[in-house]
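All protein chains but one are shown in place.
The first chain written gets the first letter, and so on, giving A, B and C; residue counts start at 1 in each chain.
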Amino acid sequence: MTERQTDIEIEFLHMRLCSPLVLASGVLGLSSSSLKRVADAGAGAVTTKSCGLEPRAGYVGPSIIPVSHGMLNAVGLSNPGVKEMVREVADYRARCRTPIFVSIFGGTVEEFGDVAEAVAQAEPDLIELNVSCPNVYSEFGSPFGADIDATAAITRRVKQRVGAIPISVKLTANCLSIGQTAKVCEQEGADALTAINTIGPGMLIDLNVRKPVLSNLCGGLSGPAILPVAVRAVWEISREVSIPIIGTGGVTTAEDALQMILAGATAVGIGSGIYYQGLEIFDKVNEGVQRFLQEKGLGSLDEIRGTAHE
Amino acid sequence: MTERQTDIEIEFLHMRLCSPLVLASGVLGLSSSSLKRVADAGAGAVTTKSCGLEPRAGYVGPSIIPVSHGMLNAVGLSNPGVKEMVREVADYRARCRTPIFVSIFGGTVEEFGDVAEAVAQAEPDLIELNVSCPNVYSEFGSPFGADIDATAAITRRVKQRVGAIPISVKLTANCLSIGQTAKVCEQEGADALTAINTIGPGMLIDLNVRKPVLSNLCGGLSGPAILPVAVRAVWEISREVSIPIIGTGGVTTAEDALQMILAGATAVGIGSGIYYQGLEIFDKVNEGVQRFLQEKGLGSLDEIRGTAHE
Amino acid sequence: MSEKMSTYPIRRVIEHSPGLKSFYFYQDFDAVPGQFIELWIPGVDEKPFSISDLSDGLLEISVKAVGPFTERIMSCDLGDYLGVRGPFGRGFKIVDNALLVGGGIGAAPLRFLARVLAREEKEFVFLVGAKSKEDVIFSRELSKYRFYCTTEDGSFGRPGLVTEEMERIMAKDSFACIYASGPEAMLIRVMEMAEARSVPFQISFERYMKCGIGLCGQCCMDGSGIRLCVDGPVLTQDAVRGITEIGLPHRDATGCRPRPT
Partner (left out) sequence: MSEKMSTYPIRRVIEHSPGLKSFYFYQDFDAVPGQFIELWIPGVDEKPFSISDLSDGLLEISVKAVGPFTERIMSCDLGDYLGVRGPFGRGFKIVDNALLVGGGIGAAPLRFLARVLAREEKEFVFLVGAKSKEDVIFSRELSKYRFYCTTEDGSFGRPGLVTEEMERIMAKDSFACIYASGPEAMLIRVMEMAEARSVPFQISFERYMKCGIGLCGQCCMDGSGIRLCVDGPVLTQDAVRGITEIGLPHRDATGCRPRPT
């Protein structure tokens, strides 16, 4: 574990995170050991893979493929189910003090509530509601995240059932107004917002076999390609709400992370960036952010958060 | 002008195009000379910049900036107005036989009809309805393209007013279902569809001055980053309609163009690709497509169009 | 760029025995022994396979039919296009005077290793164990080297387990490194013997994999949390030491580890 630079610490809800960087859901988030390894690599918090009520194997391969400037994925919400996840979280807690956020999904408003309540037993530092997975259309229809009322209902219901555990709603940019959706989530009691999930979705077709490569035909686009869209989304959300935002999407460098913070993010999610930069991405981005603050003579990220709005 | 390869010729509506490649609207589309130059470079058809009733200067700079894997633009529908455009089209016609498509926009359904009628005087080979410009939000509200009913109304109205001139509706991926929108356009009489316009929008923030770089703050994302989203959009549309599709978005290579065709596109739009590959992009892609057909022993693109659906 | 999906036609198929075939593809990457690829049968699924040889751009993988995917690939034929992503992971480091121990289809990556060792004029002994004669691949080729084989049913080579043969050989000779690949029970025994004699080892492990590029978390090993697809599949004793799940049932596609009931 590298020495933490105190100045890139942030206050997030009632936690102090040693770094603004948060492992995004779905990446290296299946097991306690994997999550601990990411925490040790320099993340300020880690998020689990989204889990539902029952174990799901997800789609057959290929389910994750690099394309020219990003990744396409349609893993089909594969996950070990909430019971197993609760065990992993407990195991993580016993071994690691870095805050852990548990991501959940459900097929109905009520199911979101059920999963959240089950997850609450593990006392995660935050429950993230994945209302925005674009890859299970045939099963669940278009993502809740595209429907502002459904998103509101899920937020409200989960909030009722998890008590004091903070919740963050993970928003999609594939909606009419991410700013308005964010505002409604805040009104319904969301403690934070995560934005964005993958965009598109996108498709890659192989020219020789003339078939889409992903077994699900299409998958969500993440990685460098989506950074500008994510920055814009965070900017729009931050204009509408005062709760903290985990700005996620396409971050691979300190400059990218700083754009998120200037747009109004409190923390910065990193997922696909691990493919592009390895697990060292956390240290590298932390150091780059630190260097930027030093060069500009700034004491902490608080001094620049959201300043691109001025 | 290079020798045309007959085998990449396509039938598009009632035209024969010497290449499936179409210059996308907004790129090098202001003047007859510029459009002719692109035709000479190997495009099968060219599309003008979108024009409205009156001249518009658009936004101040920066209005077009390259980002890591694409371009952001918010030119603010700058255009010389329909009267001037009609002159340019006439001038183009006098000098060049490559088909010309005129793109139009309007602030209301009626205005779309007015501009279309004015443009029809120039007898363009096709009128493209830009219902999907994402960059004039503050002025026009969210793009018509996100609203299926508005898109339908515009299509119907324009169809009534331009008589026999074919129309293509330019769709945005920033909507709930591009397939459904396409279907409605077909029902309302659209002769073709163009997909997609830029996505996002996206934002780039400068870290030193802590401000968004684009004068409009955000702008539509085009270029390589959006290819997978465009391919998926074409695929979805092609499942719903039988009218031809101009597959546009992120095409820079023959492989990209072929993905579009396998997904169901009849013609392939190229815009930002000109930045990445120069005007030679048309020749290069034509040659690459030709080579692919030869290697696979295929006579024409008809033999593979849409085959990724099988 | 080969981490992206590319499809190649099958250039050659060799049937070693029923349900045991090698497939060859011309492609454009370079790889070291121990690395693996993800193989896509269009419309079916994608699964990891070790590279069993790569020379002059001709890639060979050797597959044993054990389930739906590997059965399906047995019916793939010359000219069929299959998708290949890779090479992935860390392979074997070359050491002189080594003992190679392969169990069943686990011999595949060691065969590529042996070819490279021979090319670099390193000394080595190659042991292969299998259930039966039909499960022994490359025996003709390997007999050019110092090669010993065991089968459980005694139908080829010496009867018994490969680890018994290994015991005998290690009693006589000393080695600078043990390379191994095969069923996990065998690997555990190999590690015990290596540690007992303080011989360094490099062992190729298998876990359920999805992405192959270190993102999905499917192949992360309990304990240290290392990603087998990126930090492995070849692990040294240092890497193995941090792992607590060796010998346990593997996590399946859901991420669950089957628990004893």
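In this section, contacts are C-beta pairs under 8 Å (C-beta built on N, C-alpha and C of every residue); 3 or more make two chains touch, one makes a residue touch a chain.
Please read all numbers here as calculations on a predicted model, not as lab measurements.
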| item | value |
| --- | --- |
| Chains on display which the left-out chain touches in the complete complex | B |
| Selected from B:K211, B:R239, B:K284 or B:H309 as touching the chain missing from the view | B:K211 |
| Contact footprint on chain B, counting only the chain that is left out | 26-38, 49, 55-58, 60-68, 71, 73, 75, 78-81, 84, 204, 206-209, 211, 213, 215, 271-272, 274-275, 278 |
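FYI, only the chains that are shown with their structure count from here on.
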| item | value |
| --- | --- |
| Chain contact topology (line, ring, star, complete or other) | line |
| Farthest-lying chain, centroid of Cα atoms versus that of chain B | C |
| Centre-most chain [mean C-alpha coordinates] | A |
| Computed distance of Cα centres, chain B from chain A, in Å | 34 |
| Inter-centroid spacing, chain C versus chain A (mean Cα positions, whole Å) | 36 |
| Between chain C and chain B, distance of the C-alpha-averaged centres to the nearest whole Å | 50 |
